[in-house]
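Encoded as structure tokens, the structure appears first; notes follow it.
So, chain A:
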Amino acid sequence: MKQPKIRFQDVSKFFGDQPLFDGFNLDITEQEIVTLIGPSGSGKSTLLRMLMTLETIDGGEIFIDGEPLWHCERRSKTVKADEKHLRQMRAKLGMVFQHFNLFPHMSVLRNIAEAPIRVLGKSREQAYNDAACLLEQVGLADKADAFPADLSGGQKQRVGIARTLAMQPSVLLLDEITSALDPELVDEVLDVIRQLAATQRYTMLLVTHEMYFAREISDRVCFLDQGRIVEEGRPEQLFSQPQSPRTQSFLASFLRS
Partner candidate 1 sequence: MDELYWDWGFALEVLPVLLQGAKVTLLATLLGSLLALVVGVVLALLRRSRLHFLRWTARGVIEFIRSTPLLIQIFFIYYITPEIGINLSPLATGVLALGLHYGCYLAEVFRAGIEGVDHGQWEAARALNLSRFHTYFDVVFPQALRAALPATGNYVIAMFKETPQLSAITLLEMMQLAKIIGSENFRYLEPLTLVGVLYLVFSLIAAIAVLLLERKFPPEGFRLR
Partner candidate 2 sequence: MTFYEMLPLLLRGLGVTLLIVLLALPISGLVGFLAGITRLYAGWFLRSVVVVYIEFFRGTSVLIQLYWIYFVLPFLGVSLSAVSAGVLAIGLNIGAYVAEVVRGALLTVPQGQSDAAVALNFSAWQRLRYILLPQALANMLPSLGNLSIELLKATSLVSLITVADLTYQAKALADLTLQVGLIFGTVLLIYFFLAQLLAALFRALEKRVGRGLKRGGLQGG
């Protein structure tokens, strides 16, 4: 079997002495689109943040392309990952946030071009050209010189996506990227992701409460509860014939609201 793009192996994570994850396992294949659903506090964000190195892990290991994330070889010894190793690994990942987290002191174009210039060492000209292309791609070509505060939520999030794509990651982590938006702005953001899924070859791990979207886009849906995957499967199967009672009641509560 092909090695998984991402592997969570026996991962544990504590907040205080309360375990959130304890021996957590999950494999994601290259170019697979996996959606996490689950009640609030079940650990969806934490899972993405551990992969993005925004949270440390307390046990186990996460592998990206077979390479451990939290450990590295130094002088032929396996040691705790240092900043250099983490930066190498992060280069494969990109994350889009629920609250956009755009840099308020930079124009839209600079928000996108800053990291390619500083981190990838692109020339200014190249970076700004590429940024303009990406803005075009997310339908905001006319907003290049605007500042984040001048944008609507949907526009901010599209800039957020463009900013992430500018770093050319192979894995996209999307954490409830539409849940801070007014309902009428949700689709303009989801359309961008639909477009990406249809035309590009990203591995995607996403958290969403938009069930119709999850159903339409995912190769696999995982229902997470209290740090465990209670049930997983193809979307049509999991949404129409959930096996576990907890999945059933979770989905039922969604239909009601």
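In the analysis below, a residue touches a chain if its C-beta (ideal position, glycine included) is under 8 Å from a C-beta of that chain, and two chains touch if they have at least 3 such contacts; residues count from 1.
Regarding candidate selection, all candidates are chains of the complex that A comes from, given by their letters.
None of these values were measured; they are calculated from a predicted model.
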Given options 1 or 2, the chain of this complex that touches chain A: 2
Interfacial residue positions of chain A with respect to candidate 2 in the complex: 49, 52-54, 83, 87, 90-91, 93-95, 97, 99-106, 114-115, 118-119, 147-150, 156, 163-164, 167
